[in-house]
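The block that comes next holds chain A.
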Amino acid sequence: MSWEVKKGPEIMSQRGWLVDKASLVLLTKARVIDPSQDLDTVTDILIERGKIKKIGDIDKKELENYHTLDLEGKILAPGFFDMHVHLREPGQEEKETITTGSTAAVAGGFTGVACMPNTNPSLDNVGVVRWVYDMAAGGPVDVHPIAAVTIGRKGTQLTDISDLYHAGVRAISNDGDPVGKADVMRRALEYSQLHDLVISTHSEEHDLAAGGVMREGEMSTRLGMKPWSSLAESVMVARDVLLAEFTGGRLHVGHISSWQSIEMVRWAKGRGVKVTCEATPHHIALTDEACATYDSSFKMNPPLGSKEDREAVIQGLIDGTIDAIATDHAPHTVEEKLVEFSFAPNGVVGLETAIGVVANELVNPEKMSWNEIVQKMAIAPREILRLPSASIQEGEVANLTLIDPEAVWKVDASKFFTKGRNTPFDGKNLHAKPLGVLNRGWILICPDARMLWS
Partner candidate 1 sequence: METVKAKIMDEDDIRRTITRLAHEIVERNKGINGLGLCGIRTRGVFVARRLAEAIKKIEGKDIPVGVLDITLYRDDFRIKRIGPGVQVTDIPFNPDDFTVILVDDVLYTGRTSRAAMDALMDYGRPARVQLAILVDRGHRELPIKADFVGKNIPTTGRENVKVKLKEQDEIDEVILVESGE
Partner candidate 2 sequence: MALHSKHLLGLENVPKVDIQSILDAAVSFKEILERPIPKVPTLRHVTVVNLFFENSTRTRISFELAEKRLSADVVNFSASSSSVSKGETLIDTVRNLEAMKIDLVVMRHPMPGAPQLLAKHCSSKVINAGDGSHEHPTQALLDMMTIRETFGNFEDLRITIVGDISHSRVALSNIHGLQTMGAKVAVCGPPTLIPRALEKLGVKIYYDVDEAIANSDVLNVLRIQKERQEDGLFPSIREYHTLYGITRERMKNASRELVILHPGPINRGVELDGEVADGPQSVILQQVTNGVAVRMAILFLLSRGEGGRDELGS
């Protein structure tokens, strides 16, 4: 285990988290939700050396030297997985590191993340990718690097996709510098089929984006901000679903945000194209109206959309057009963000608020159930990436997320584990709070829930 990795749990321990590697743990009376196992029931789970030993009635008399975690009224689900984060390491450690990003993931209830290759150097070769795995090895969070599609993410020469696959990579993406040339994208979609890799896209047609800083519409007109048409996204999504259909390659549209793009995916799915997509909590919760104060905490790429876009995102999640929820966690320093809106870099942090925002916007208004949320945030991401499931079954690794669905808490960015403070939700009251995670033998419980442990 890398010494770096222990630092994460150490940081959390110093900030009042319970960090343990107890070998025998009894989780009692939790509402256990795992749609992949058709499971939604209140029961007990016994964990031994990081694996699920038994689900159901457990005779405590047979146990010795065990801890219990009383989870009455709490939700126990397969570990949440964020398939779209920026850990900034290597190269931009002032914004985030694999360690700080992992602590933020744990604090937000995630046991796994897939990190984007827009690092410096970019994740375009086996050496850098292996280094990322090493940095995270043995820690409580599964960190899966998404490698670049082309060398240096420049959009011309394909990376050694097969080598990267053998190093562990399950998805490739050029992230914020999308593959501009349609023929290169076509070749990537063809070649990636060698290993059933998925190509995750940041869909943005450069010329149509035209240097815009917020979604083109009434608000951009009112605020005099350089407009950024939703066409930039939807034209690219249209291109890519056509290429995916033609090639038979697997396409995953990242942070889908406009109703036209969602329509394109819906259309493609109807035709049997191998396409999936994800949406972010901020596109679920917010619209371009949030930019009215010129606060760069509301500046991201893709930008916040119109009311119609937001409704389409929610509808897409409900009807299954949108497969997953991912945060696009993109930390920046305070200094970078505390400037004129137009000068600020794009991106907001999302790991530590995702569950609360989703509960606020989808579960509380009864648009979606916790079962569906678990599907979108724990099951689907791993399926899309062809990663081992985190299903709750006897004999499987105990990869679990604990949630208090009744908690109401106020977001305080100054207390985040991520280095980023750039959240659009600072000061907002959220419902449902992640209480901790179990993964790879680690047990991490937030300070508020320590008393549940004995």
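Regarding selection, all candidates are chains of the complex that A comes from, given by their letters.
Please note the rule applied: contacts are C-beta pairs under 8 Å (C-beta built on N, C-alpha and C of every residue); 3 or more make two chains touch, one makes a residue touch a chain; residues count from 1.
Just so you know, these numbers come straight off a predicted model, no measurement behind them.
S.K.: Which one touches chain A in this complex, out of 1 or 2?
M.R.: Only one option touches chain A, namely 2.
S.K.: Where on chain A does candidate 2 make contact in their complex?
M.R.: For chain A paired with candidate 2, touching residues are 216-218, 220-227, 293-294, 335, 338-343.
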